[in-house]
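Working notes, beginning with the structure itself.
With one protein chain held back, the other chains of the complex are shown just where they sit.
Up next, chain A:
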Amino acid sequence: MSQPGSRGATAGLQAQNGAAAASGSPYSNGPVQNALMSSQVSAGQGYDSQLPGSYPHLMPAKSLNPFSGQSNYGGSQGSAQTLNRPPVASNPVPPSLHSGPVPQTPLPASQNPAATPMPSGSFLPGANPPLPLNWQYNYPATGSQTNHFPHVAQPAVSGTTNLTRNQQYVSPGDPSLQTSFIKSGSALPLQNPPLPTSFQPGAPPGPSPAGGPPPVRGLMSQKPPPRVVPPPSFNSSINQEATPQLTNQNPKTSRSVGYAYPSLPPGYQNTAPPSATGMPPSSLNYPSGPQAFTQTPLGANHLNASMSGLSLHPEGLRVVNLLQERNMLPSTPVQPPVPNLHEDIQKLNCNPELFRCTLTSIPQTQALLNKAKLPLGLLLHPFKDLVQLPVVTSSTIVRCRSCRTYINPFVSFLDQRRWKCNLCYRVNDVPEEFMYNPLTRVYGEPHRRPEVQNATIEFMAPSEYMLRPPQPPVYLFVLDVSHNAVETGYLNSVCQSLLDNLDLLPGNTRTKIGFITFDSTVHFYSLQEGLSQPQMLIVSDIEDVFIPMPENLLVNLNESKELVQDLLKTLPQMFTKTLETQSALGPALQAAFKLMSPTGGRMSVFQTQLPTLGVGALKPREEPNQRSSAKEIHLTPSTDFYKKLALDCSGQQVAVDLFLLSGQYSDLASLGCISRYSAGSVYYYPSYHHQHNPVQVQKLQKELQRYLTRKIGFEAVMRIRCTKGLSIHTFHGNFFVRSTDLLSLPNVNPDAGYAVQMSVEESLTDTQLVSFQSALLYTSSKGERRIRVHTLCLPVVSTLNEVFLGADVQAISGLLANMAVDRSVTASLSDARDALVNAVIDSLSAYRSSVLSSQQPGLMVPFSLRLFPLFVLALLKQKSFQTGTNARLDERIFAMCQVKNQPLVHLMLTTHPSLYRVDSLSDEGALNISDRTIPQPPILQLSVEKLSRDGAFLMDAGSVLMLWVGKNCAQNFLSQVLGVQNYASIPQTMTDLPELDTPESARTIAFITWLREQRPFFPILYVIRDESPMKAAFLQNMVEDRTESALSYYEFLLHIQQQVNK
């Protein structure tokens, strides 16, 4: 009765981590390439190295309070900003400097706890051009401008006023370069969100405004204590302090506030209407359009904040009897639970789409975690395409000296000069340069720097983060041209797609491209500039493959574009008459590896059959009559050749993406290793044929289009750090774990997800919050070295009930799926299935025995886990783990690869598809996205009882969309949407909806297009009627129903109940 994956393993890696920490080896996200990692590398990268632009002198003390007395300075400076630090920081009162009373603290009239926002624009003449020092703020990160202008202007700070200092920052150089807010629309300060300030009248005599805020635990809004008052009062006071642009207007008030935080002059406190407080702009509001560097207004609505802690989603406390309440599936997509954190911290927290934890309340001890029987782990989607991503260019990247954590919103500032790492608790100095905030152009506000305001941020890495100059984008295509391959006709599609997208390949002037084809021999193509046509070179010695010429096989795309185009046009015709049926994939891969190893890059391999020649030749292992049994299927690779080669590739920064277009068994279990360990991805098009299977052709084209044009990061490494006491013991995804927490990712793409399992090594009793940080260091296609950092902060809890309340059922199911894939490979499929079922039984019986006081009959589950049995049942019926069907081995293994490599959203959709009724779409509740109206029909349960013969239902199963049309479907739908006369005239295979000029058609198409846009792959739409062959697949996905070999949802619940109540 244990969960899948070894819980025993959670005893874990304490020794490792401990040792690593003790040795002080800084976790460098160091450049790659070198096998020996870390300590040596990192020595050069951190604080040890002298920061280039460090100020030659310290600021005179006076400049610490630059605004006081500068009345003429007016409102021109800075923007309306709130102090957006969550009150984690404990700011001790600076002893002597400002010891006076705090005149402005009581905001006079605002009894309104919802605060008084301050429309910032009104104060901002916006006179000063932004004058940051070697700083850049690229707003939409997609624009990859990087002025690597050498930072020449060494500020000679005279130190009297901020103003003078600013002026001195203007280097005599090009002013346009100096204004480093690259964001279009300039005038950044004006775009700052309104500033809500707030005041809680009933606040007890809390800490003095500048003074020590209550420790974090006060803010944790634990359940019972209804009043968590001190924080609000603190918020409000801080808030006022942190309105720098106003202070100069009133020197008298600003004087009193601690450390040079200028404060809000009384005259402005109540002026603004509180309209903006309702929805303070979240700093992680990704989809929101171009927005200034978001400052999270703190203290807005703090009464609500404390109330929310009190009420802790009343719904969430509910205990559900699953046997009685059947309709648990919400009609909208399941939302991840919100960690029970103080609102101000939560606002800064990482977006759950990027970074998610299975338990949003971390159990305090391993014993508690074991008791809960739920897996603890993270699911990451670190390189997701983001609409908005703050990018910081700074000569020093502030990191903890001992654990190398990047500074993040959840660190605490002890005072202005020191911050305490939230992962290892070391106290670090704030570097001089970090004292200056380029956004507000205010000195002395390290807590308002973008690094401390965004849980997701990207740094431009300085040269310490490179072991070699950033590599150019290199793309190598390895194409199977054996008879079988030519027969499928895939070359046409691939070459055409490449031709179409040649200019859209991410890259720069250094982009290199090359081609290799292979059958029983390996063919190279010389694309030397000046040749009239590409020259083919054949290497027939596949036992000891060599590169026929040192240069011109990988050529600069810009210089040889015509030759490349030539080649792509002729390639499909070159092999039409080939009779060669053998496939020497192994030697071709070796050759490709040799070709690419000096630079690294991306290798795209197209393969259509089992490799039969040379090294890496494989033998068919599938026995068709044993497909359905869970025993004796070959999920493990048959040779270690591909694994070894993948590790070689990984060492040389080469990633291999495998496109398998095979009708027969091709041993994906073995072939897939080449991608799995080199951080590539696998695409599988079963039975691809250009004539017989046009659906797959379309799918290949669409996915190639995405594949070729999506963002790509080269020579990447990712580190996942977590607060001391927690440790990572298992990794899931496509990469090579090079050392205890360093993932080697030769390429990183926006469609890859990762998961890790964690254990609690040391008790977390002394801490209220834990943080997780993933840092991805990569070279962009523009040749810049960048670091993308995500930080997630979660509360620690001490009771089992709270652990259950915070459970994230989707993340748990996703992690369990990953663990089950491992289990299927190391043990067997039936073991994995048992483990999945046991995971549900164990956790629910733990809940029953430890949390529920009265032993009611039925199957009692916490509200947070109400969908757990359903999702696990769906997993059991998913292609990876199902039994009893005639699933082909390669398809099953592909499904497993997808489980490991997909981000959680897509995984959940493939596991538990969404079912919509689409014959009566209306605009009610529709989304409006850029002039398009997208209807939002409710999600239905996956049960045949929800279907009706007079409707049409769309099932969104991730990689495939199925539109089932009932026999008595309204004529209206048939003619207006499907464009057919009657039910009988729906074609047997219909994969496209006609674009008709009717509102019904427009709605349906808008909805389907919207669904498709949300994912990187292209789901094919099948229109299914009763006699269609696809109907079986449609019904297969009805996970709540009984199938020949699997239980129905109700039966499954009964089985669980029986086990739980035992």
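Note that a contact is a pair of C-beta atoms (placed from the backbone, for glycine too) under 8 Å apart; a residue touches a chain by one contact, two chains touch by 3 or more; residues count from 1.
One rule holds in what follows: contacts and distances are computed from a predicted model.
Think of the chain that is not pictured: of "Cornichon family AMPA receptor auxiliary protein 4", "Hemoglobin subunit beta", "Phenylalanine--tRNA ligase alpha subunit" or "NAD-dependent epimerase/dehydratase domain-containing protein", UniProt labels it "Cornichon family AMPA receptor auxiliary protein 4". Touch with the chain omitted from the figure is made, among A:Y490, A:F524, A:F659 or A:Y677, by A:Y677.
Contact with the undisplayed chain is limited, among A:P352, A:P572, A:G651 or A:P869, to A:G651.
Touch with the chain that is not drawn comes from one residue among A:R738, A:H912, A:R1003 or A:R1025, which is A:R738. Touch with the chain that is not drawn comes from one residue among A:N492, A:T639 or A:S948, which is A:T639. The chain not shown here touches chain A at positions 5-6, 8-13, 15-16, 19-20, 23, 25, 27, 35-39, 636-640, 643-644, 647, 651, 669-670, 673, 677, 729-731, 736-740, 742, 822, 826.
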